[in-house]
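With one protein chain withheld, the remaining protein chains of the complex are depicted in position.
Each chain carries a letter (A, B and C) given by its place in the written order, and its residues are counted from 1.
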Amino acid sequence: MTLFEASEVDKLFPGVRALDGVTLKLEAGSVHALLGENGAGKSTLIKVITGLYKPDGGRLLLDGQPVAFGSPHESASAGIGVVHQERNLIPGFTVGENILLQKLPTSRGLVDRGRIRSEASRWLAELDLDLDPDLPVTELSVAQAQLVEIAKALSVESRVLLLDEPTASITPNEAERLFRVVAKLKNDGRSVLFVSHKLEEVFQICDTVTVLRDGSSVLESGALSDLTRDQVVDLMVGRVHEALKLPPRTVPEAAPLLELSGVGTATGHVDVDLSVRPGEIVGLYGLVGAGRSELAKALLGLDRITAGEVRVRGEVVRIRNVRDALKNHKIGYVTENRKEEGVFLEQSVSRNIAVTVWDRLLKRLGWIPGLSYVPRKAESALVADYVEQLGIRIASAEQLAGTLSGGNQQKVSLAKWLAAKTEILIIDEPTVGIDVRTKDAFHTLIWDLAANGLAILLITSDLPEMITLADRVVVMRDHRVRGEVANDHDYDTMSQQVIRLIHAEAPAPA
Amino acid sequence: MKSLLRFARTTEMTLLAIGVVFFVFLVIASHGDLLEANSLRVLLQFLAVPVLIGLAQMVVLAVGQLNLAVGAVGGFAACAMGVLMADHGVPVPLALLIGFLLASLAGLANGLLVVLTRINGFIVTLATMTVLLGVQYRLVGTRTVDAYPQGLKSFGSYAVFGVLPLIFLVALVVAGLLAVMLRRTVPGRQLLASGGNPIAARLSGISNDRSVIIAHTLSGAILGVAAILTIASSPGVNKSIGGDWLLPSFAAPIIGGALLTGGSAVVLGTVLAAFIVRFVDTARAEFSLEPSWVNFVVGTVVLGSVVLGQVRTRRQERRTVVKAPDAAVAGGVS
Amino acid sequence: ATGCSTKSSNDATGTSGDDASTGTSSGPVELKDGSSVKLALIPGGAHPYFQPWKTTAEQDKTDFKLGGVTFNETGEWDQGKQNNVINSLAAQGYNAFGIFGVSPTDINSTFEDLKSKGFAVGSLASCPAGDTNSADFCLSTDVEAAAYKATKATIEAIGGEGTIVHLTGNNVDSNTQRRIAGVKTAIAETNGKVTELPVITDIDKDLQTAQKAVADLLASKGKEIKGIVTTAYNPAVAAADGVASSKLPIKVVAIDDDAKILSGIKSGGVAATVTQNPVGQAYVGGWLLALLGSKQCTMKTPGVIVDSGSFVVTKANVDTYDAERKAKTTELQKDFAAQLSCK
Partner (left out) sequence: MSAPVSETATAALQEPDAPVEQPRGGRTPWWANQRIGLLILVVALSALFGILRPAFFNQQLVVFPLLRDIAMFTVVGLAQMCVLSIGHMNLAVGRMAAFSMMITGISYDLWHFSLYAGLLVGLVAGTAIGALAGWVIARTGVNSFVVTLALDFLLLGLIPLVYTGLTDNAAFVTKPPGMRELRNYSLADVCIGNVCGSPAVPQLAMFAVIAMVVVGWIYSRTKLGRELLMTGTSVKAAELSGIPTARRVITAHAMSGCLAALAGFMLAVSTGSIKATIGEEFMLPSFLGPILGGTLLAGGFISVWGTLLGTALTSVIRKGLDLLGVGLESLNIYLGLILLVALSTDRFRTVLSDRQGVKER
């Protein structure tokens, strides 16, 4: 029977019609997928359901009874648990308090620490996650943090659980664990809404699916069993979407542009060997927290390199900071953390793209030495060029980057490095939370950049992506390189080899 | 055990150590005079108000706000009470109650203004400060009001065993209550949650607006108590009351380890910091130092200590996953 | 004749002597027509000392039939703000100004501005720092002399020997510097009998700061101290109260005659206070400014400095000192009459 129903829901934002008569039915004891491209309205729908946004039209029914939630608090007490797309933990608080934040247990008016501990550990146990409830959340890894959020969602005795891209920042293994929990909930007769851009997962765990496009539902509660991956994609994209075909690409025989030998870092890496040749895409795979991003940051001089040597174009170098890397070595880094490190949300698109090239554009002011300015014309010309070529869909280059969708923001974050004419590009998790079609576009772009001779180090936790793009896959774990696999672009064989490498017994530390 | 270790590394611990050393040093320097009942009494007597104004600031810092009106609220409340008792013969308890409520209302007003207008708290309290200073002057002009019942003054000067001033104990009680409120009550936790990560708090069904209002009102209430202690312990009240509260109110919590971005409750730290600042006064009298030297030293020490403290914690920074959004120092929570 | 031994007032009386000999006007000059004069009395900011000015201004108005008077304390102890206030008043037709300059080192510039625009300007209750006074005259307590007297009184109170300490206000203010000097002279004269602890400055900002400083002082040095001389308002109030509650045999000499201090004198908590002559300053000052403003008279020696007098008040003369002060005021009027050359 239907546990929860949202019918004909509308939601308007200044300038945007985020939801337009969306209908969604959640059955007891089933897992329901909510799919759609970036900006399709998935998160908005979830926020409407949980009472964060007030719907501009339509009705919500719980057990057939119309409900209107004024705040997340009300929806929670009605048994609707949610894991939002945004990070959602309070820094100063313990794991336990964060899990039970919505309804802290009290005795005689005071918060009851004991019960927090006991109840929290109960929920943690349900996710078979052994964490000390008294641990401050600041000491968690990304994956742990993610799982704590899920425990938090469960803690409201939720009969309906809404998961907005819970797997975006965790790797298959943690995902697997999560799926086991979902299965358990399903058997308990609860109902789960699952939002993800990773269709493999969706087909793995979901029973029914609703697809959104531009804020309206193009498929309502279809059974996934009688749908193919392509059909779903076509529905999301709104036209026939042919699977990505990449032109053949051969890696030229050349000396490596970037080469690490026996590198150790302040953040705990132990003799890391790695090399990337021009025109080559080297994939760096590993579990969350394996130390890949940190390795990249160490390369850029953000963390100290304590051992071994880094060679760029054959010469041993000591990179002091990003500026140094960019100016003197033509190395660029597309960060995994788009919103915080990738784009300046409160600045114009134009400045976001031009930030790396002002040096190059500078014009002397008359004869006065040292006095120079950024010529507006040249700047906007350059920006327009990249906006056009990367197909960034914006009204004007002056609008704030914060108003763009995930996909376009990622394009902006990439554009500045292309504009800087870098020759070595480190790309970290380029397609997290980005929809199928834009994803394909990025894959084509990365592939093509390599074809044009860039040396690319691709960090990703998305195995299919890795297998589509990389020439070689280097596997990392616990800040060590665990091995390397030449890529034959065949999903099954590759995935097996990689996973095996990850779980291989650790070699005795050198 | 683990938590014990954690405490050992906290600012509180450091402050405690510094404080003890400082005190011992002063005792030696004064050839033990400082241990005489009278000296101790004086030392504690003038700790009460600094502790309270420090806490009043700390509470608003906890939600990532600032309160520039601490002095104005306190001074205004004190003068109001004085005038009520001296000019209108209002009975003491009633007058004190009214004063306390006025201060709380002023705080509430700050909170409401911040929430309703969405103007940055820094500016709002700046404006209310100006207004309240005006009101304070209008109340007392240039006189010093002191014609209020002796009973109140004897309360202000009474000391248990001639050592523990009543007003100091009151301050400690307030501190205790505040600590419990912030650590163990639901509104307290919600307040800190809003300060620690407003977005997350909102997604968890906590009303940040409510937290901001509560914080400002609490701040006002604490200042109300401070005003009561002031009028009870000082020879009289005039327009200068509260004039010197602003800087100390920030110094105490900041030295105590409060984060300006919000989310930290450092009651103990604030109290300890107030002690240390007080010791500096004592030292000033002991060695009859010029105030200039005192400021100079305080500035240098604070800068030095905070710098050292920070370098340590900063190492951690980049490695933590869960972070509060880099809210502006005085950024309002919305 | 002023019974006060300072340079400035000696000049005053001295010159008046000459005039007597040359037989020009003596005795108060009659103001013919004050209706053209709009008088503004402008203190540095709100302070009990200036409150008598308010009423005296009104009295000036009635006695001399002035076109208008105002009392404006919105300078808030900031020279910039005070200058603005003065200009605004000038713009509204006030043409005679009695000013207490916030910053003695700056106020001459303000005076010059006003003079250049042809206004009558008197420096009241404080004279510009340095040797020049750009106002028409300066009628003020000689702060150094006042501090000197206060210290003398203290020394007397403690029986001629012992340790005393001086509490005062803003250290970086030339008047404070003068007070400190005054105290030192008095102590020097006892050649060693009386010693002084390091002066405690910057405690006039607010009452609590003063109170705390006093309490700490008494706690740490209470036993050695025999007398406290204060030359600022909040410290005076705090000292009186602190000594009283500490029950130490310390003699406090205060400043000014705010109600609170007088009650202290009566109750014996305060040994003595040195009062100044705000009324005299406002009254005589107003009269002079009227004469100058109406162009009836001019100063013989522009910028002359006259001591408006300071009076030691003890329990003995607490009820009578005001008469003495009034006498001084009329005397001041005479002195000035001799300073004027009138049509």
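Methods note: contacts are C-beta pairs under 8 Å (C-beta built on N, C-alpha and C of every residue); 3 or more make two chains touch, one makes a residue touch a chain.
Keep in mind that this is a model prediction, so the values were computed, not measured.
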Exercise for the section: Counting contacts across the entire complex, name the shown chains the missing chain touches. Expected result: A, B, C
Practice task
Touching the absent chain in the whole complex: find that residue among C:51, C:79 or C:329.
Solution key: C:79
Practice task
For the chain that's not shown, point to the residue among A:267, A:335, A:431 or A:487 touching it.
Solution key: A:335
Fill in the blank from the handout: Touch assignment to the omitted chain, from A:449, A:473 or A:498, lands on A:449
Problem - Residue ranges of chain C at the interface with the undisplayed chain - result: 46, 70, 72-74, 76, 78-81, 83-85, 87-88, 90-93, 103-110, 113, 117, 129-130, 170-174, 176-178
Problem - Interface residues of chain B (partner: the chain not displayed) - result: 113, 117-120, 122-124, 126-135, 137-138, 141, 247, 250-251, 254, 260, 290-300, 302-303, 306-307, 310-311, 314, 317, 326-331
Problem - Interface with the undisplayed chain - residues on chain A - result: 13-16, 39, 214, 238-239, 247, 300, 302, 321-323, 325-327, 333, 335, 337, 340-347, 351, 355-356, 358-359, 362, 372-374, 376, 382, 385-386, 389-391, 393-396, 398-400, 403-405, 408, 411, 415-416, 418-421, 437-438, 440-441, 444-445, 447-449, 451-452, 454
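Simple rule for what comes next: only the chains that are shown with their structure count from here on.
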Exercise for the section: Give the fewest steps needed to get from chain A to chain C, where each step moves from one chain to a chain it touches. Expected result: 2
Practice task
Could you tell me which chain lies farthest from chain C when each chain's centre is the average position of its Cα atoms?
Solution key: A
Exercise for the section: Name the chain with the Cα centroid closest to the overall protein Cα centroid. Expected result: B
Practice task
With chain centres taken as the means of their Cα atoms, state the distance from chain A to chain C in Å.
Solution key: 75
Handout entry: chain A and chain B: spacing of chain centres that average the CA atoms, whole Å
Key = 43
Practice task
Could you please state the distance in Å, as a whole number, between where the Cα atoms of chain B are centred and where those of chain C are centred?
Solution key: 38
Exercise for the section: Would you mind listing the residues of chain C that make contact with two or more other chains? Expected result: none
Problem - Multi-chain contact residues (two or more partners), chain A - result: none
Fill in the blank from the handout: Per the touch rule, the chain A residues reaching chain B in their complex are 52, 71-76, 82, 84, 86-93, 97, 101-102, 104, 106, 109-111, 134, 137-142, 145, 152, 267, 302-303
Fill in the blank from the handout: Per the touch rule, the chain C residues reaching chain B in their complex are 46-48, 50-51, 171, 197-198, 200-203, 205-209, 211-213, 215-221, 234, 237-238, 240-242, 245-246, 258-260
Exercise for the section: Spell out the part of chain B that touches chain A in their complex, as residue ranges. Expected result: 2-3, 180, 183-186, 189, 192-193, 196-197, 199-207, 263-265, 316, 318-324
